[in-house]
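Here the structure comes first, spelled out in structure tokens, and everything after it is commentary.
Just one protein chain is left out here, and the rest sit where they should.
Order as written gives the chain letters A and B; numbering starts at 1 within each chain.
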Amino acid sequence: MNSFIGFVRKEFYHIFRDRRTMTILFGMPIIQILLFGFAIRNEIDEVKLAILDLSKDTITKEITDKLLSSGYFLGVRQLTAASEIDDAFKQGLIDEAILFEPNFGHQLLKDGSASVQIITDGSNPNVSRIVTGYTSAVLQQYQQELADMQNRKVLIQPEFTMLFNPELKSVYLFVPGLMALILLLVSALMTSITITREKEYGTMEILLVSPLRPYQIILGKVIPYLVLSFINVLTILITAQIVFGVPCKGSIVLLLAESFLYILTALSLGILISTIAASQQVAMMISLAGLLLPTVLLSGFVFPITSMPWPLELISNIIPAKWFLIIVRGLMLKGVGLEIFWKETLILFGMTVLLVVISVKKFKIRLT
Amino acid sequence: MFRSIKFLLQKEFLQIFRNKGMLPIMFLMPVIQLLILSNAATFDVKNVDFVIVDHDRSTLSNNLVESFYASPYFTVRSQEPVEAFGIERILKNQASLMVVIPQDFEKTALTNQRANVQLILDAQDGYSAGIVQTYATDILASFQQEVFGEIAAHASLAPDIQTRQGIDIRTQSWYNPELDYRIYMVPGILVILVTMIGVFLTAMNIVREREIGTIEQLNVSPLKKSQFIVGKLLPFWIIGMGELTIGILIAMVVFKVPMQGEFWVIYFVAAIYLIVVLGIGLLISTITNTQQQAMFVAWFFMVIFILMSGLFTPIESMPKWAQTITDFNPVRYFVDIMRRVMLKGSGISDIQTQVLWLIGYGAVILSLALARYRKFSA
Partner (left out) sequence: MTTTVIDVSELTRKFGDFTAVDRISFQVLKGEIFGFLGANGAGKTTAIRMLIGLLRPTSGKASVSGFDVYTQTEAIKKSIGYMSQKFSLYQDLTVEENIRFYAGIYGLSDENIVEKSADVLERLALHPVRKSLIKELPLGWKQKLAFSIAMIHDPKIVFLDEPTGGVDPITRRQFWDMIYASADNGVTIFVTTHYMDEAEYCNRVSIMVDGRIAAMDSPRELKTAFQVKKMDDVFVKLARPTGAQTA
């Protein structure tokens, strides 16, 4: 046992002596949380609008003013011919073009009907859809005001309640996601590198003939990163709370315990990678290039999993971050406890055990 | 000059293609990721699970429930007798919307011309919640239209109100009329994959020679710094171009992404772009001591590059200072250019600002890499 403690201490020294890696390891999560917490937003409120007003009457002016005062649009570019629209889109100058037909106001007042065209840049479906929604809403509202003679209308008024995130802030969604991403990559990357490194330099053999047991070697390699990752959890949570006011409605202790479990999962993934990878290079490429995009895309970090085609929904089940995200969001935003996400916790636990078992098997094969 | 580069190239290619562990990671993994992940990147909100609590149980409330059932966006989970059960389902992630129809809904609607419906949403994902809100509003609006029609007929109101259409809103989405997310995402994800492979491989390359010790042998040779940098960059440049080509083929054949613009524009920009990102990798490689450090630095920048490229979340949504940061993100330019050339058919004159940025970027990065790579230590 003494030799084990000595070994762990040595591993700690190794890591802490490398100042540069230390700085990155601790500084990076904070920088990323700050940067992305502010920058990664879905809200679209600076739509670049172009208007081709073939009518130029009081009504089209009023509608234009309404649009501009809605807060969604950033200035307006006046066009003189429909042919300019294509160029403006191609140069990325506008997100939306609105066309008023000639005599728009006259027709609306006289015939009760006039047409307006909303052209959006479908190459970005997201912006396109939202922008169309904004514009239609403004137009409909204007129409409502215009037609106030219709006072005998039945109104079914929806009352919306936004649970857990009344202001619909995207930072609430992204902070847990970033935590999952950073922890997975840090833990999996660092452990897989540190173990393959020993293999590459042949020092693993020296360790294996030492009185240390193989599992002790792996543990010794992993424990420092466990501690480091846990410190990262704390800094991320504190930053999220202080800077972004992301609440933690559930139990903090449980949150820390779940994070601990997730770190274990990530670490065992790192161990598994190191048993299959022959060199540091391969280990790094698997844990970075192999994990980065799938974790971002399939965990529900940015894109809702329920909207994906079913095969992808199925695949997303093997992404540990997916389960961690459900747990963390439940804990922080909904304030629920184990009674709700015991299943997810069990899955993470099962994944960890499975990863460790496979690694041990692989490790043994290598030894014989 | 070129002779030495030739030998360096030969050597690098031999090493790359002999590394059996790396080959699938370099060539297979990006293809698989492109094929699979492109389907995941959708902001479409579909299959919204919802529960209904109908306290009224009248004809009108039934009709309302029916119109929710009929919507393609919503999938009913269950009807619950009281709100508490519905909330329970939301907490368990089994539903993300609860529609509550109050008692006397029908009565109030008919007598007061006004009635309330409560909609309770799981808004953790604020964006999706917003979309669900729009869907629900739409359903209610058209339901109202129907009811209003009926009531108006009853009350025999002036018929012109019904025929009046008001403002006729016609919407069009150019370049991608179906609003297919994959067409939008595939070019972007392709850029990310090519970038990732390029940056990671080059970042590891020089530092690996340093770790193994072979760099000393090169440093005492008459090899010039520029020859060295070119010899290190060119193999990955060629591989990057190759991967991009495979990716574009997949995009066009599998995902039916149109190619509105011209190929030479894409390849012209890609040629510059790859120099920039590979230069970044080399720069990282020259300032680090171990592969571990190199990968960490590379990873740090890669995550920032990806998440701030406008690939997943629009750059316009970012605060001003963050938008300024994205000016220094080469990935942003290429994602933007790829989308514009492929989907909109932008020509070189449409994207000249971005191309100039990339050229400037490339010049700075390469001179930094040259300056930072020393054949001797001071």
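Criterion: a residue touches a chain if its C-beta (ideal position, glycine included) is under 8 Å from a C-beta of that chain, and two chains touch if they have at least 3 such contacts.
In this text the structure is predicted, and so the values were computed from the model without any measurement.
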item: Visible chains that the absent chain touches, using the contact criterion stated earlier; value: B
item: Touching the absent chain when the full complex is considered, from B:S4, B:N116, B:Q260 or B:Q323; value: B:S4
item: Selected from B:T134, B:N219 or B:T245 as touching the chain missing from the view; value: B:N219
item: Residues from chain B at the interface with the omitted partner, ascending; value: 3-4, 6-8, 10-11, 14-15, 18-19, 212-214, 216-223, 375-378
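Convention: only the chains that are shown with their structure count from here on.
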item: Of all residues in chain A, those that touch chain B in their complex; value: 18, 20-21, 24-25, 28, 32, 35-36, 38-48, 74, 86-87, 89-92, 95, 108, 112-129, 132-133, 135-136, 139-140, 142-143, 146-147, 150, 152-170, 172-173, 181, 185, 189-190, 193-194, 197, 277-282, 284-286, 288-290, 292-294, 296-298, 302-304, 306-309, 311-312, 315-316, 326, 329-330, 333-334, 336, 340
item: Partner chain A, residues of chain B touching it in the complex; value: 19, 21-22, 25-26, 29-30, 33, 36-37, 39-49, 64, 90-93, 109, 113-130, 133-134, 136-137, 140, 143-144, 147-148, 151, 155, 157, 160-161, 163-181, 183-184, 189, 192-193, 196-197, 200-201, 204, 208, 288-293, 295-300, 302-304, 306-308, 312-314, 316-319, 322, 325, 336, 339-340, 343-347, 350-351
